[in-house]
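So, subunit A:
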Amino acid sequence: MLLNVNNLSVSFGGVHALNLDHFSLRDKELRVIIGPNGAGKSTFLDIICGKTKADKGEILFNGKAVTGKTEVAIAEMGIGRKFQKPSVFPGLTVHDNLLLAAKMKKDIFSSLFFKPTAALADRIHAVATKLSLTTVMYKMAGDLSHGQKQWLEIAIVVLQDPTLMLIDEPAAGMSDEETEKTGALLLELSKAHSIIVIEHDMKFVEQIARELVTVLVRGKRLMEGTFAEVKNDQRVIDCYLGRTNAQLETL
Partner candidate 1 sequence: MKTKNNPLYYILFIAIFAILLPAGYMSGLISVNTISVWGRYFCFAIAALGIDLIWGYTGILSMCQAFFFCLGSYGIAMHLLLKKTMATGAVLPDFMAWNKIETLPLFWQPFQSFGWTLLLCLLVPALIAFAAGFVLFRSRIKGVYMAIITQALTLAMWLLFLRNETNLGGTNGLTDFKTLLGYDLSSSSVKLGLYMISFTMLCAAYFGCYRITHSKFGKVLQAIRDSESRISYAAYKVVDYKLAIFVVAALLAAVGGMLYLPQTGIITPGRMDVKASVEMVMWVALGGRGNLKGAVIGALLVNFLYSVCTSLFPDSWLFILGFLFVITVLYFDKGFMGLANSIKQRFSTGSFKTSQTPL
Partner candidate 2 sequence: MRNIFLKQLPALLLGATALFSSCNNGTSKAGSSDSTATKETVKIGVLHSLSGTMAISEVSLKDAVQMAVDEINAKGGVLGKQIEPVIVDPASDWDLFAEKAKELLIDKKVSAVFGCWTSVSRKSVLPVFEQNNGLLFYPVQYEGEECSNSVIYTGATPNQQLIPAAEYLMSEKGGGYKKFYLLGTDYVFPRTANKILKAFLLSKGIPKENIIEEYTPFHHQDYQTIISKVKRFAADGKACILSTINGDSNVPFYKEFANQGLSSATCPIMAFSVAEDELRSMDTEFLVGHLAAWNYFQSNDLPENKKFVADFKAFCTKKGLPGGDKRVTDDPICWAYTGVYLWAKAAEKAGSFDVSKVRNALYGLDFPSPDGLVKMDPRNHHLAKPVVIGEIKPDGQFDIIWKSAGLVDPQPWSPLTSPDKDCDWVNHNGTYAKK
C-alpha cells in the first residue's frame, strides 16, 4: 500500500470535521472520494498535505509517517496538491508558474544561480501542450479564465512529478467538453501516478472511477466500493437525497 491512514481525527471548535478509522491506497490507483458538503473531504486532503494538523491518528506514505511534517517536507516526499479554489501565482506568467513547479533542487542557492536547460524547457512544453496552455504561455496567470487556471494548477502539480496527487474538484466551473478532457487527462496520469480525486459531478465521477470510490459523510467513511456499488447503495442515496431535502426545506 502506498498510503495507509488509521484512526485519523480532527475537530474545529468541538465539531468533528473528520473521524476516519481506516483508508488505504494502492500504488498507481485512482481513487475518487465523494460525499456531501461538510463531509470532511477537503479536510482529509488538507491533513495529508500538511495544511491542517490532525488531532490524532497516523498517516503512512510509503511506510513513512506524514503527520507532523511541514508542507515542504511532505511535498518533497512526493505528494502534490491541487486546491478546490484554483491556487496559482497570478503575478507571474504561465511559463514562470510552470518553471517554479518543475521538479528540481529548490533551495535558495539553486534558485539564485538557476540556468534553464533544454530538457527542462521540453518538459514544461510537453506538460503545457497536454493541458492546452501553450497559447497562453507568456500571459499573466491572473488573467487566465477559470478553466485555464484549473488546468494550470493541474500542470503545476504534474510538473512536480509527485508519487501521489491530491486533486480537489478539478472539474468545478468547467464546460462539459473541458470536464471530459480533464477526466481523460486524469486517467492518463493515473498510469504513472497515484491519484486521489474529490468530486461532486457524478457524470465526471463515472468517467474516471475505474477502481474504488470512497464515500465520506460527516467526517466518517460511509462505504467504499466500485462506482456501480456506490451508486446503488441505499445509504448513499439517502444521504444525498436527505441533503437535497434538507436544502429544499431551508429554502
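Following the convention adopted for this analysis, contacts are C-beta pairs under 8 Å (C-beta built on N, C-alpha and C of every residue); 3 or more make two chains touch, one makes a residue touch a chain; residues count from 1.
Selection criteria: all candidates are chains of the complex that A comes from, given by their letters.
Please read these numbers as outputs of a predicted model, since none were measured by experiment.
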Touching candidate for subunit A, same complex, options 1 or 2: 1
Of subunit A, residues touching candidate 1 in the complex: 49, 51, 70-72, 75-76, 80-81, 83, 87-92, 96-97, 99-101, 106-108, 111-114, 156, 160
